[in-house]
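Single-structure report; data block below.
Note that one protein chain of the assembly has been removed; the remaining protein chains are unaltered in position.
After this line comes chain A, so read on.
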């Protein structure tokens, strides 16, 4: 059933893209037949990505937070603030990659260059391949080009101008960014012992090799027609097409799929923000606030759907999820220590300290029992 739904989702989204290609290229009038290989590879990748996304979305935790994220985001009383926060977060998280820079400068620089290189290349390539954007000379002025988007005329600019130079070399600039990013990422993967322990060829090196191959063969095309009178152009064009098409076909299966998963981070940020303002979950052992009540209740539901049975017979606690992480760590030690009572050790020294209740010291000092990591 899950697979059937995912296949249907894949077919629907791929069909929608095919229809948009026909409409956007004005019944294929502006569609470049030489790029048909790219188009079919993109349609396959679209099906694969939609299929995998739909399968992923149907996992109990993913579905719970996807639905909850949208519910919270679209709440009328929070919508205005949410839209402002959305704009800010898209800028800080995605445009600037602030959280990745904080992980390490080298990682941040590599990812930022790779991301913007790929975004720029995709923004240029896909509309051109689909025939959504094309250029035509301005009637009566053979020195100017006009850009058409979905068949509608937009800006015109002189071919031999700095605007023309920048526009027509857009993929060159993108490849510079990507190559610099690949170099930095490779350096990190070759020198960082932690990365070396965890990395896998298919998951970590192959994406970098694929991006490097696309960028270098693309630059070779520019070099061929700019400085070498088209030497080897046909061969390089086929080589470039092979690298791009193979990468597109691999898009749904490998590391690049995180591009489509990552926006879930935005939903999570609203979930956490609204949770922080709403009713709190209080640990049923230490009486400390440790999460939002909504989060704990959602997690109990998800765990039950996954087949976990953390329910307790003790009606005052009900479920182990109502115990905070710090108390769980403490309980582990107490449970183990109790096994050893009367077994370990010889002479017992009992201190006559009057303790009337199991009041935790940190609580009596009005300090949170939760550690920084919680």
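We adopt the following convention: a contact is a pair of C-beta atoms (placed from the backbone, for glycine too) under 8 Å apart; a residue touches a chain by one contact, two chains touch by 3 or more; residues count from 1.
The rule is short, and it goes like this: contacts and distances are computed from a predicted model.
Participant: One chain is missing here; what is its name in UniProt, given the choices "Branched-chain amino acid ABC transporter permease", "Putative ABC transport system ATP-binding protein", "ChrR-like anti-ECFsigma factor" or "Formate dehydrogenase, nitrate-inducible, iron-sulfur subunit"?
Facilitator: Its UniProt record gives the name "Formate dehydrogenase, nitrate-inducible, iron-sulfur subunit".
Participant: Any idea which of A:88, A:187 or A:329 touches the chain not displayed?
Facilitator: Looking across A:88, A:187 or A:329, the contact with the absent chain belongs to A:329.
Participant: For the chain left out of this view, which of A:5, A:26, A:64 or A:146 touches it?
Facilitator: Per the contact definition at the top, the residue touching the missing chain is A:64.
Participant: Tell me which stretches of chain A touch the chain missing from the display.
Facilitator: Counting over the whole complex, chain A touches the hidden chain at residues 56, 59, 61-62, 64-66, 93, 99, 102-103, 192-194, 196-198, 255, 258, 261-262, 264-265, 268, 271-272, 285, 290-291, 295-296, 299, 302-303, 306, 308-314, 317, 319-321, 323-341, 343-351, 353, 355, 358-362, 364, 371-374.
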